[in-house]
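Quick one: structure below, then a few questions.
Note that this complex is displayed minus one protein chain, with the remaining chains in position.
Right, chain A next:
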Amino acid sequence: MEYIVETRKLTKRFGKEFAVSDLAMKIPKGEIYGFLGPNGAGKTTTIRMLLGLMQPTAGSVRIFGSDLKKDRINILKKVGSLVENPSYYPHLTAAENLEVLRKIYGTEKNRVNEVLEIVRLSDVANKKVKGFSLGMKQRLGIAAALLNRPELLILDEPTNGLDPSGIIEIRNLIKRLPSIYGMTIVISSHLLSEIDQIATTVGIVSKGKMIFQDSIDVMRTFSKQSVVVKVNESEKAWRSLMAKGIQGELHDGKILLVDKTDQEIAAIIRNLVQNGHDIYRVEEDKRSLEDIFLQMTAEEERV
């Protein structure tokens, strides 16, 4: 498989603490890679190392098949990025900010207007960025990342601090990009819900370690279904099921049945009815991806 980004044993230590440890990130071409993890998991640190802004303590980074250390300039020509809070020159206008970067990339002059159009900032192109709202600065940051028509776009929490409509807008913008340019996108977030509709592959980090990395469909299969049964005399009912060797959990007077087939559920209900229990409710409780994500990272915390 052709990987656009591949890290091997990537490690970063600050003092005694490992912000990133032995990270093996693999991003196939053309994917939208959701890079997830709770606050302080090491996402930004990883991204800084991908861009050569920070030297790894150990390990290597390969992008477009070349070693970042050896071929940094050629790699960065084809990468666009937005790291953490948006970067900008406050004393310049939006257009001037992009012009500074354009000069260095050597892209054609009109590209500035094009990217301003893409992020819908054309109206304020000649206003100083100092006075921009966070959302506008965020969009300017994305415009800057698109300036060189990158093959790899790295966005670190691009929706951080935005209101819901801003989030939706950025999400729609990002969704359009691969089809326009055929690019590979890495987008980090601490909320799965922000990317679950756009990501095709996910990598989950917790405490600097990669704890899951696969397609989002594989992640969905982790969302086990459970059935919640509300009965009278729930404890007695639960004991009778246990006595028959049926695994279940008792929770707030409800019986939780995890991962059962339809036949098994039918048999359990029949059993309860025959034992004279009143069944008030039988509900399906499908765990959301967010729950799985939370559980995965919580499990890691406990270790």
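Here is the rule we go by: a contact is a pair of C-beta atoms (placed from the backbone, for glycine too) under 8 Å apart; a residue touches a chain by one contact, two chains touch by 3 or more; residues count from 1.
Here is the rule we go by: contacts and distances are computed from a predicted model.
Here one chain is missing from view; checked against "Pyruvate dehydrogenase E1 component subunit beta", "ABC transporter permease", "sulfate adenylyltransferase" or "1,2-phenylacetyl-CoA epoxidase subunit A", UniProt names that protein "ABC transporter permease". Of the listed positions A:7, A:21, A:81 or A:189, the one in contact with the omitted chain in the full complex is A:81.
The residue from A:1, A:73 or A:243 that touches the chain not shown here is A:73.
One chain is missing from the display, and on chain A it is touched by residues 48, 51-55, 73-74, 76-77, 79, 81, 83-92, 96, 99-101, 103-106, 144.
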